[in-house]
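Have a look at the structure that comes next, please.
Right after this comes chain A.
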Amino acid sequence: MNRPKPVRFTAPKKLSEYPLGPAFRSGHLVEINSGMRTFRPVIDTEKCVKCLRCFLLCPDGVIDKSGDVLEVDYDYCKGCGICAHECKPKAIQMKKEGEA
Partner candidate 1 sequence: MAVNAQTLTNEEYFYGHKACGGCGGSLAIRLALKVLGARSVAVVPPNCMSTVGFIYPNMPFTVNGMIPPFGATAAVMSGIAAGAKALGLKDYHVVGFAGDGGTADIGLQALSGAVDRNDRIIYICYDNEAYMNTGVQKSGLTPYGTKTTTTPAGERFPGAIRPKKNIFEIMAAHDIPYAATVSVGYPEDFLRKLEKAKDVQGTSFLHVMAPCPTGWGTASEVSIALAKEAVDCGLWYLAEYEAGAFTLNRNPKEFTSTKDYLAKQGRFSHLKETDIAVISELRDAKWEKIRKNWVK
Partner candidate 2 sequence: MLEVRWHGRGGQGAFTAARLLGHAVSIYEDKYVQAFPSFGPERRGAPVLAFTRINEKKITDRSEVESCDYVVVLDDTLYGPAVTAGLKPDGIMVINSTKAADQFESSGFRVVTLDATALALEVLKRPITNVPMLGALAAVSGVAGLESMIMAIDEQLPPKIREKNKQLLKRAFEHAKGGK
């Protein structure tokens, strides 16, 4: 898995610790998005043909193609269902959060 990870953010205490003007370093995530999700995509790696259509079309970029099998970054997946809807071999299923 090669996806950005949230960091622990310590609020500045002194004025001098604030960034100069509203400019801050890019790529700085302080929270995850999994709370936006009702359903989660589950990839059946047996059925997956690695066509990468899901990787290509995920608006959130949470499908990682760097490993042997495709992996979903559940920290940032919003469960929109595009991957499952667009998957031609139907290798992705949307499962309700909390259910196996």
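If you want to know what made the cut, all candidates are chains of the complex that A comes from, given by their letters.
We take it that contacts are C-beta pairs under 8 Å (C-beta built on N, C-alpha and C of every residue); 3 or more make two chains touch, one makes a residue touch a chain; residues count from 1.
Since we're looking at a predicted model, the values are computed, not measured.
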Subject >> Touching candidate for chain A, same complex, options 1 or 2 >> reply: 1
**OP:** Using the touch definition up top, name the residues of chain A that touch candidate 1 in the complex.
**Re:** 2-4, 6, 9, 22, 24-33, 36-37, 51-53, 55-61, 64-66, 76, 78-82, 84-86, 94
